[in-house]
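Missing here is one protein chain; the remaining ones are kept as they sit in the complex.
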Amino acid sequence: MDENFEPKIAAFVCTWCTYTGADLAGTSRLKYEPNVRVLRLPCTGRIDFSLVIKAFENGADGVLISGCHPNDCHYNAGNFHARRRFAVFRKLLEFTGIDPNRVQFSWVSAAEGAKWRDVVNAVTDEIRKLGPFTEYQKLIGDSFPFQHEASETEQNSEKEQVENVK
Amino acid sequence: MSNDKISAEVKKLAGELLESGKVSAVVGYAEGTLKGRVQTFIARKASETEKFIFNQNCANNLAVYLTKSYNIISAGKPVAVFLKPCDIKSVTALIQEHQLKREDIFIIGLSCQGVLNDSGPAGKCRACSMHNPQYYDALIGGVVEEKEPEVTDPFARVKEIESMTTSECWEFWMKEFDKCVRCYACRQACPLCYCEQCIVDKTRPRWIESSAHPIGNLGWHLIRAFHLAGRCIGCGECERVCHQNIPLSLLNMKMSKEIFDLYGYTAGMDEGAKPPLTEFKMEDNEEFIR
Partner (left out) sequence: MKIYKLKTGYTELAAALLKKGQNVIAPKFSGRTLLFGKIEKAEDAVEPERYVNTVRSAKEFIFPATEPVVEFSYKNKDVKVFDSLVQSDEKIILGLRPCDAAAFTIIDDVFNYEYKDEFYAEKRKNTTLVSFSCEHSDEACFCSSVGLRPDSPQGSDLLFKKDVHGNYFAYSCSEKGEKLVALLKEIFEETTEDFTESPCYEEVLGHMRPPLDTVRIKEWLDKNFENPLWDEFASRCLGCGSCAFLCPTCHCFDIVDETKYSSGLRRKNWDACQFPLFTLHASGHNPRPLQSKRYRQRVMHKFKYYNDRFNKTLCTGCGRCVRACPVNLDIYQVVSEITKENSLEETLNEQHL
């Protein structure tokens, strides 16, 4: 495995708790691993498992799903529904040969900037240990046999993005 | 009771129902054109009921014809349908999900000794412990003796896969999904896949690629299995109709197993029950959440 491997993690978060919590981590100047790409949704109840599949289809090595603690949901029960759904979905992933540790869950409230930092660090660490999701990335390559050089590979576009940020 | 006798009973009852005007149509089985295969048949006139039969080749789950797209149920008069005990579970599920009204159908329950597939008794029948219909409006074949199933653990096949390592599972399923040509016979034969527009047919946005490439196939089979989680009653039609022999019901069985372990729920048993993924309990398992 590449020693310098840095996982790409898609973080689907609810806007009311975790997104605000992540914001708090930022305003509190807490440093954490830069591997997560935060995607904001109204509620964990809205996080369709198809989004998880989409994330993998677009080259994610791991997925983090995070929302309000039980009983804190802005919509009362969204997170309870999500909890059931993902408890079952994890089992399906495991059954089809996808390491369930690639899909992680957490409850992070708007006040828990520090917890968000810890969660991200821990999840990044775990997925880094799992290594790149080569199995899925091979499927992407097999499904999209680009023939022309100019067709951008993921790495190129990633590199550019990083340079743009710099 | 012999097949001939049952078939005679089936014809007689269907004829009477249509003759008396009690029902507008009868959905049943007729002789097929291949050995071991039967046709589904919808009779609207008493004169057509001669065609009906029932035997061990009648594997089709006719509940699929009760879904809205077939438009068989018209207001006013019920439709009679031949249902085996396991098929009745899908009717229960359809009623539970408000897709069907009990009064719109006349259930001709068939006591069942199991059906055959190409290589002998169907897998679901070996583990079946329900040989008599749960409820019905008329019963054909009398009450048969309930016997211990040949296979005591219905999840034995699932457990076999579970015992494999992650990469072995991946390998196994990739090989199976690779055969998929996306004909959607699994979806069309399923009584519970009644969505007016399937997610795979949605193009704005395109959730799952419709191409039969590895990404599209994996996406489709994951989504199909998960959309049936806690709803699939295990009639096994998806696997039966798959000409590529992809063991689709394994995925559904896995979901049923997890739903049962986590929430103690079995689909298709109680039309008043709430499907497990539409409700929750405060104390639900959350070990996997940080």
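Per-chain residue numbering starts at 1, and chain names A and B are given in the order in which the chains are listed.
Following the convention adopted for this analysis, a residue touches a chain if its C-beta (ideal position, glycine included) is under 8 Å from a C-beta of that chain, and two chains touch if they have at least 3 such contacts.
Nothing here was measured: the structure is a model prediction, and the numbers come from that model.
Across the entire complex, the residue among A:L51, A:A77, A:A122 or A:I140 in touch with the chain not shown is A:I140. Only one residue from B:S7, B:Q39 or B:T266 touches the chain missing from this view: B:Q39.
The residue from B:E9, B:D87 or B:E176 that touches the chain not shown here is B:E176. Take subunit A: the residues that touch the chain left off the picture are 58-59, 140, 144-148, 150-154, 157. Mapped onto subunit B, the footprint of the missing chain covers residues 32-35, 37-42, 60, 64-65, 69, 175-176, 178-179, 181-185, 187-189, 201, 206, 209-213, 216, 237, 240-241, 243-245.
The rule is simple: only the chains that are shown with their structure count from here on.
Rounded to whole angstrom, the centroid-to-centroid distance between subunit A and subunit B, based on C-alpha atoms, equals 36 Å. Interface of subunit A with subunit B (complex): residues 49-50, 53-54, 57, 70-71, 77, 80-81, 83-100, 104-107, 119, 122-123, 135, 139-140, 142-144.
On the subunit B side of its complex with subunit A, the touching residues are 158, 161-162, 166-174, 199, 207-209, 211, 213-216, 218-219, 221-223, 225-226, 229-230, 251, 254-255, 258-259, 262-263, 276-278, 280, 282, 284-286, 288-290.
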